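For this view, one protein chain was removed and the others were kept in their places.
Labels run A and B following the written order; every chain starts at residue 1.
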Amino acid sequence: MGLKKMLFIPLIAVLLAIVGVTRSMPQLMDVRYLLDSSTLYVETGLLALGMTLVIISGNIDLSVGSNLVLTACLVAKLFERGWSISLVLVAACLLGTSFGALNGIMVAKFRLPSFLVTLGTMALYRGAAQAALGPASIKLPGGFKGIDQARLFGLPWPVLIFFALAIGFAYLLHRTFLGRWIFSVGSNERASVYSGVPTDRVKISVFAITGLMAGIGALLLDSRLGVARYDVARGIELDSITIAVLGGTAIQGGKGTVLGTVSALALVAFAKTAMGVANVKAEYQLTAMGLLLVLAVLLTNLAGKFSARAIA
Amino acid sequence: MRQYSGSGKQAPWNTWQEAISIHRERTALALIGLVCFATGLKEPRFFQAQSVESVLLWMPLITVAAMGELIVILSGGIDISIGSMLGFSGIGVGLIFKANPHLPIAAALSAGFAIGFLLGTTNGVIISWGRVPPLVVTIATLASFRGLTFLLSRGDQIDSSMIPDSLTSLAHRGIPLGSLTFSWLLVFALGICFLTALFLRFSRLGRKLFAVGGNAEAAYLRGISISRTTFVAYAICGALAGLAGVMYAARFGFVNPGSAGQNFELTVIAAVVIGGTKLTGGEGSVLGVLLGCLLLSCINVALSVLGIEANWQMLTYGLVILAAIITDGARTRSRRWA
Partner (left out) sequence: MKRIAKLFAPTAALLVCFAGCNKEESQPSPPAQPAKGVKTKIVFIPKNTGNPYFNQVAKGFEEAAQALNIEYDTQAPATADATSQISVIKDQVQRGVDVIVLSANSPDALNETLDQARKKGVVVITVDSDLTGNESHRDVGVLPTDFSKIGLAQIDLLGKLIDYEGEFAILSATTDAPNQNAWIAGMKDALKNPRFVKMKLVEIAYGDDEPQKSSTETEGLLTKHANLRGIISPTSVGLAAAAQVLENTGVYAGGPKAKGKGIVLTGLSTPSQMKKAVEKGVVASFQLWNPADMGAIAAHLAVKMRADKLTFKPGDSLEIPGHGTITVGDKNIVIAGSLITFDKSNIGKFDF
């Protein structure tokens, strides 16, 4: 029971924060604005979904941001060559997936620690993006731009895409064999091998799925910015790890939920937007976000302890 | 030497004696040879005093911080906040100099050490007694310490006029050897390496670090306090990052609250791991890490000396790091990263 209760802490925190902040500065809170600025966090959110799987499987992926940027740059190159939008969409997904799968293959087949592999590919992919585009940037075609401004039922498209994928992830992780295998590889790999779990394939899939998220994120980023550059989305890998962990995913592997990650994303996006609108300076924002992460995990630990005691 | 057959098998219990044998350093050594040979072939001036000194000046900062990271990784943890601790201590010591321009160097180094120690202690307390995983804590403090650095500096950088010549001279005065000068910074860094080696080899605490990192359960059953041991590792790591902050001021003559130590952590971790340290803890050596620092230093100077176009440098860097990791893979082979 303890585990389940823990997961709701970030969620409760979001609700409390929303109630508290909107009460204290109603003139600043405007739902249309909240939805609008939430599109800024969709790419981070997609990567955090992938990161949740990777971390549950007992690994980590530091290269997600570089993968996203490399795919974004290649997408622009393809547009430049006159590819149609639908072809580019497919190509972006394939590119992202294969860059992710490359990480997975090195981790699974060469038995290398994922922290190191992805530390290397982080520089490699970003470097490749820089080599491909150089200092220049490529403008994207008009028909492809501005997905963050398009809406359906009043919700921005990127947010809808994010929720659709989140539901897909929840199903995959909590309802399928692959999902169970991911948990089992993350909590006890040796036991998984003995019980016939194809651990190598599980790991490769986890990294490939994360790569796919980077590919989709790349499309959204390109569409939102209207240009592709090699120097965008820096530090997004740490943000996505932060969100996964804040959502209750255990960094040691074997524990975590999609709902936790989604609520942590909502919390972070809300906190950042609120601080921005309240004119909090960047240095205080940095300090506060760090504190938030430590406190959330500390509180979760405490809650875990108390509920464990209650059961005992 | 070490055979990991069977999947998911934990590394065998490693004694501290293993930490000083040479096999672990072979990869780094071979790669240093390769990089130097290939660079020298294309650009013989790589072996001139000027670039050798450039290599030797690139190293000290990374080396001192890497010793701290080594101690933490040996204990089975990781510290991502190292660059922010460096920045905080650099700004802190700079402000002390601003108020008190005639401060002796020893006092500045002690101040940096103390500031870093305090920050490291913060990490250590949350990790050891709060039971929060080190990666999570130090990702958080990476942001928090940087934010605090901005607050401490009030957004102003420490300019060269606030840093005394006696400090910056550490970077260009030193022990002359032929046409080379071994700067005091390098001598100091090597001194720290020597002390770290002694600490790991002979002190009770140093041996406990290997024990806790190699197999925490077994260490616990032997009566070693895991929380106290890991706490000390983070405190030392912070203190060394603090020292590196003072060395940063000495090397560059100014400290900017935003850029001092930014992205430093990944370079340091790369150096530690390329030096043959096992990321899961319990295995690694000072010599290996020193060679890892030397390798990264050679690569960075080679990229510049070879005149590789700026847009291709990061790609080349990534390829070399990845090559190092894969060649070293036979040894670092592991099923889990932490």
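One rule holds for everything that comes next: contacts are C-beta pairs under 8 Å (C-beta built on N, C-alpha and C of every residue); 3 or more make two chains touch, one makes a residue touch a chain.
Everything numeric here is computed off the predicted structure, so don't read it as measured data.
Since one chain is left out of the picture, which of the remaining chains does it touch in the full complex?
The undisplayed chain, in the complete complex, is in contact with A, B.
Which is it among A:A91, A:L178 or A:A282 that touches the chain not included here?
Reading the full complex, the residue touching the unseen chain is A:A282.
Among the options A:T118, A:T257 or A:T300, which residue touches the chain absent from this view?
A:T257
Which listed residue (A:V232, A:A271 or A:L293) would be found touching the missing chain in the intact complex?
Counting the whole complex, the residue in contact with the absent chain is A:V232.
Pick out which of A:I85, A:A150, A:I167 or A:A191 touches the chain that's been left out of the picture.
A:I167
Name, in rising order, the residues on subunit B that touch the hidden chain in the full complex.
43, 45-46, 48, 50-51, 53-54, 57-58, 61, 146-147, 150, 153, 155-157, 159-161, 168, 171-172, 251-254, 256-260, 262, 300-301, 304-305, 307, 310-311
By the contact criterion defined above, which parts of subunit A meet the unshown chain? Give residue numbers in ascending order.
Those residues of subunit A that touch the unshown chain are 8, 11, 14-15, 18, 22, 26-37, 40, 134-137, 139, 145-146, 149, 154, 167, 170-171, 174-175, 224-227, 229-235, 257-259, 262-263, 266, 272-273, 276-277, 279, 281-283, 285-286.
Everything below uses one rule, namely that only the chains that are shown with their structure count from here on.
Distance between subunit A and subunit B based on Cα centroids, please, to the nearest Å.
Here subunit A and subunit B have centroids separated by 29 Å.
What part of subunit A is in contact with subunit B in the complex they form?
58-60, 106, 110-117, 119-128, 130-131, 134-135, 188-190, 192-193, 199, 238, 241-242, 245, 250-253, 282-291, 293-294, 297-298, 301
Inside the complex, what are the residues of subunit B that reach subunit A?
4, 6-9, 126, 130-133, 135-137, 139-148, 150-151, 155, 266, 269-270, 273, 279-280, 311-319, 321-322, 325-326, 329, 332-338
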